[in-house]
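Missing here is one protein chain; the remaining ones are kept as they sit in the complex.
So, chain A:
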Amino acid sequence: MHGDQFPAAEKILSDIENVFKRDKDLKDFEILPVTVGENKSPVLHAEHTLGLQEWCVRHLYVHVYHKLTNLKQQQRLRREDPNTLSRLLLGGVLLNPDCTFLWNIRRELIVMGRFDLFSDLHINAVTLSRRPKSSEAFVYRRWLLSRILESYLDASTTLSILEEELRVTLMAANRYANNYHAWNHRMWIMSHLPQAQDHFINEWVSSEEWISKHVSEHSGLQYREYLFKQIMQNVGHTYFCHKLRLSLENFFLPLKSSELYCVSLKDSTPLKQLHSLVIDILEQKDFCSSCPIKCGSNPHILHIGFLAYELLLVTELIRLYPGHEALWCHRRFVLFSLYSIVKEINTYEASKSDISDGVPHPKAQKLSVSDIEIECNFLWSVIVRHEESLLEECSLCTPEESYQSKLAFRHQEWVEKILKRSGSCVKQSTS
């Protein structure tokens, strides 16, 4: 392309740049459907939103792109006037954030120290407001952040970075359904920022609202699963224990009508402790200790508490919003985690009872395993009871909800194959 075919380009670019300079809190960029250009600037600015009229977009982008490729080919990028270059790049990434070439020039200039890391983060956030699913933009954002994190940061700066990243990813997730890149970025932030682990529990609490409003989005649920795993690694008493108490009460409610309710278990194993803890919760005994579920006394009660909370939540969502597969998948995650706990307790018990007086009894192994599995029943039977009642309810779906019954059928198959087969001896002993 020869010559300047769109003489207004530089003027428009500098208008855009001025908006960025004037408004440090600029949040959104959008293109307005004005197809006929009047003799006015196509750049609008109101309420921290930058608007660009549609008629100039094509010409502007062509101008920017050709100018930059020409400079690159002639290897004159470094010698070009920094102000002109920054204007061109700003217009370029706003209009097409999927273009790696543009972000790469920015990278070069950052490395040379010509661009500021934090104002680049700002520009990147504004581009994401129009293209919330641009993976290139997110990749560049992570590159910037890892450069920022290389140097020493005080606590308040880290906190403000965290808050800004949480805001940007939430905005992107709200604007584009099933936005994998946004949630992926959020996970990256939570695992790379030094102070992020203090916020896991808050994130867990706030993500509940999001998932109950975006019932068909697995990416949001996957983020919640990630949070759950992180919390479980370093679980301890929090303000959330009070909520868990109610969940545990509701979760173990089927136990009351079961013969396992008052079954007495031998010796004070963790399982026995767990059982008596659950009985205490169900009988609403007052705890004098500071934690309503005595989370310190048994390693499993907190894990089960979180999972019980989640299982009840997902049950409610499945009832309220029929026919969303993501919810069923999440349910399977919860069930599988519960199943792993049951298994963990089982193996622990098995290994323990094999050793009496410090001498293992290899021959007695078979007998002891089945004994222990009966003992472990109470948790297992509750899980199975929950699944059975939900599946029964879904089999009564109206014809309009046929997709729901299809999903329920699939779930039933999964339960049969994965959970019940492995716990078949448990099942036999209950019947």
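We take it that contacts are C-beta pairs under 8 Å (C-beta built on N, C-alpha and C of every residue); 3 or more make two chains touch, one makes a residue touch a chain; residues count from 1.
Assume contacts and distances are computed from a predicted model.
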Quiz prompt | UniProt protein name of the chain not shown, from "Ras-related protein Rab-2", "Ribosome biogenesis protein Nsa2p", "Synaptobrevin homolog YKT6" or "Replication protein A 32 kDa subunit" | solution = "Synaptobrevin homolog YKT6"
Quiz item: Pick from A:Glu30, A:Glu108, A:Glu163 or A:Asp198: which residue touches the chain that isn't shown?
Solution: A:Glu30
Practice problem: Pick out the residues on chain A that sit against the missing chain. | Solution: 28, 30, 32-35, 44, 46-47, 49, 51, 54, 129, 174-175, 177, 209, 212-216, 316-317, 320-321, 324
